[in-house]
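Everything on this sheet refers to the single structure shown next.
A protein chain is absent from this complex, but the other protein chains hold their places.
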Amino acid sequence: MAKRTSYFPELKRNWWLKHPYFKKYMAREATVLPLVFFLLCLLAGLYSLLQGAESWQGWLTFMQSPLVIAVNALAFIASLFHAWTFFQLFPRVMPLRAGGRTLPPNLMVLGQWFGVVVVMVLAAWIFMRGL
Amino acid sequence: MREQDIDIVIVGGGGAGLRAAIAAAESARKEHRQQRIMLLSKVYPMRSHTVSAEGGAAAVTSEEDSLQAHFDDTVAGGDWLAEQGVVDYFIRHAHRELVQMERWGCPWSRKPDGSVQVRRFGGMKTARTWFAADKTGFHMLHTLFQTSLKYPEIERLDEYFVLDIAVVAGAVAGVIALEIATGELILLRAKSVILATGGAGRLFRFNTNAGIVTGDGMAMAFRHGVALRDMEFVQYHPTGLPGSGVLITEACRGEGGILVNKDGYRYLQDYGLGPETLLGHPQNKYMELGPRDKLSQAFWQEQQSGRTGKFGDSDVVYLDLRHLGKEYLHERLPFICELANVFINVDPVKEPIPIRPAVHYTMGGIETDAHCETRIKGLYAAGECASVGLHGANRLGSNSLSELLVFGRLAGEEASQRAATVTFADSTALKEQAQAQKIRIAKLYDAEGEENWVELKRELVLTMETGCGIYREVAGMQTTLDMIRDLQTRYRNIRLQDKSRAYNTELMQCLELGYGLDIAEATCLGALERKESRGAHKRLEEDLQQRDDVNYLKHSQVFFNAEGPAQLRWQDVDTHLSAPAERAYGDAGKGIKQ
């Protein structure tokens, strides 16, 4: 049999730079980085609380430095962005049906955001009461 | 050259070929026969032209319907040129085949209670057309292809271009094919061969067919002495998109779409299809639901009288669907909405679709008996490439998808049975024929002539359209026939630009053109010699505008002749169940037994 000579272009490591859609995907995936930072901060806070007042104070100062605030603000925005992408996708993964019809995706996305607001208000209420 | 021994070879992976393969496998299983089944196709099976079919498949289904009615519609639709025994077999078996498709997973459109829904189709007395939205062929083909994967005994050679069948001592002995990926030849020794290579619509310039519908199998059988039967009957579909020829399904009219000329007038009432039916109340066999030949002919008349509109450089009439409403259109005819939007930038919800007739279906083909066998023993044909005698002078829409199933299955079963009783032919004779093919291809590669296939193809499709169009007259056909013969001579002097072996698509197109030239000759010869008007064949000459049962209630058979022009003979038609009567539609058809 004659040999087939095919050419197989390997995917390079920068494949995701080749198309705007992939960049957006990478941005979505990258939201995890500031979030990790935020979680580390929380862990550090917990740890310093156990270490005593001094280290707690140190942690508080650290948290108030503009850079850290900026990164955490970024984390907040990133998590909203991530939630947005996730909410968009959710109706497609879990199509809900009511009365024999699939619920319109827009309605489901709205429903999820409504959920977020409810949770936030609840958290704020508990937090305020605690003060 | 590679060689393999295969019990049953099937050429073509469309609806007919796949159905045949499954039937052969089932039948071998049932009889506990060990048989190798090989399906070859020049494209991956799911790319076959069956995929484009939109409207649906016919079978008697509802309580009010009857087998007799389907029989009568088919025979009358074919202007009494159908083989009535064959029609009878067909209408009796169509339903079980559609049920079988459902059992294999085909997503037929449903009624709210979960049973299958049927729709109206042109030329049919009642609604009996099963459909899967407006992608019936697509769903059928994919269901068949996917189901075929269940059978390990069905082997496939995808993207193999079959060059020829091999015949030894009056019986089929194998096929010779070219592996497109490498340009290598392969010889398959076989006990039975089924041709399921589809129609030949690409012989005409303006058509609804896929690029692969070039009639290869017809030409192969023809060259080995099998008659091409009733080739002069070429169906024009009344509603193709201007420019591309992309089909707008008849189901649009079944659902209530209307045809109007440039003045917004429903002109069909002037051509024996009236009276005008109420908007939104389509009536079988009236107006827009008349048969295709009548509708295409009416277009031609309107065009002659200057009552057609313009779209680009095409003369058009308009298919108006607006009254059906957006929701209904998107549910029942989603593909049509998409096609009109993409190809001509027209939204059927808001505007009428400009359309014009386009060549659509080849009624004639490889002559077979009622069991799908040709005059070469062990060589079967099924589907659009075959002339088993179902369609006569005009095919009714939605009969052919059912035909693929009914006769694909029959051919598969017959082929399996035969393969159980015969032995492989002696391979010396076979090898000689394979060698001849090898030489033929080598010559094509080496030829240094000055002709170019593109030029020849263009001249062919143009002359077919002018000479063998919706209306035909002797001078035009004679010119076309002479032209075809001249093209055949020029074809010998052709030259390839691409000399490579792998994926030489230019070589494929050259080969297809060669086959096409043979079939074109048969088509034109049949048309020239049929001196009457019947079904899709309409003559313009004053004295030939009527059907002439005295002289032409006959099939035309065209035979290949290596020494000179092809030869034509006439063959009697089986009319033992229903004597020829007048074929009439609209109010004129009332009371006439059809």
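Letters are used for the chains, namely A and B, taken in the order the chains are written, and counting of residues starts over at 1 for each.
Note that a contact is a pair of C-beta atoms (placed from the backbone, for glycine too) under 8 Å apart; a residue touches a chain by one contact, two chains touch by 3 or more.
Basically, contacts and distances are computed from a predicted model.
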item: Name of the absent chain as recorded in UniProt (options "ABC transporter permease", "Branched-chain amino acid transport system ATP-binding protein", "Succinate dehydrogenase iron-sulfur subunit" or "NADP oxidoreductase"); value: "Succinate dehydrogenase iron-sulfur subunit"
item: Touching residue (missing chain; options B:A24, B:M46 or B:L259); value: B:M46
item: Contact partner of the left-out chain, one of B:R103, B:H281 or B:K350; value: B:R103
item: Where the unshown chain meets subunit A, residue by residue; value: 4-9, 11, 15-16, 18-19, 21-22, 25, 29, 89, 92-95, 100-102
item: Residues in subunit B touching the chain absent from view; value: 26, 43-44, 46-49, 51-52, 92-93, 95-96, 99-100, 102-105, 107-108, 110-116, 135, 138-139, 142, 146-147, 149-150, 158, 181, 210-212, 243-244, 246-247, 312, 335, 338-339, 342-345, 454, 496-498, 500-506
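Keep in mind that, in the parts below, only the chains that are shown with their structure count from here on.
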item: Distance between the centres, which are taken as Cα means, of subunit B and subunit A, whole angstrom; value: 57
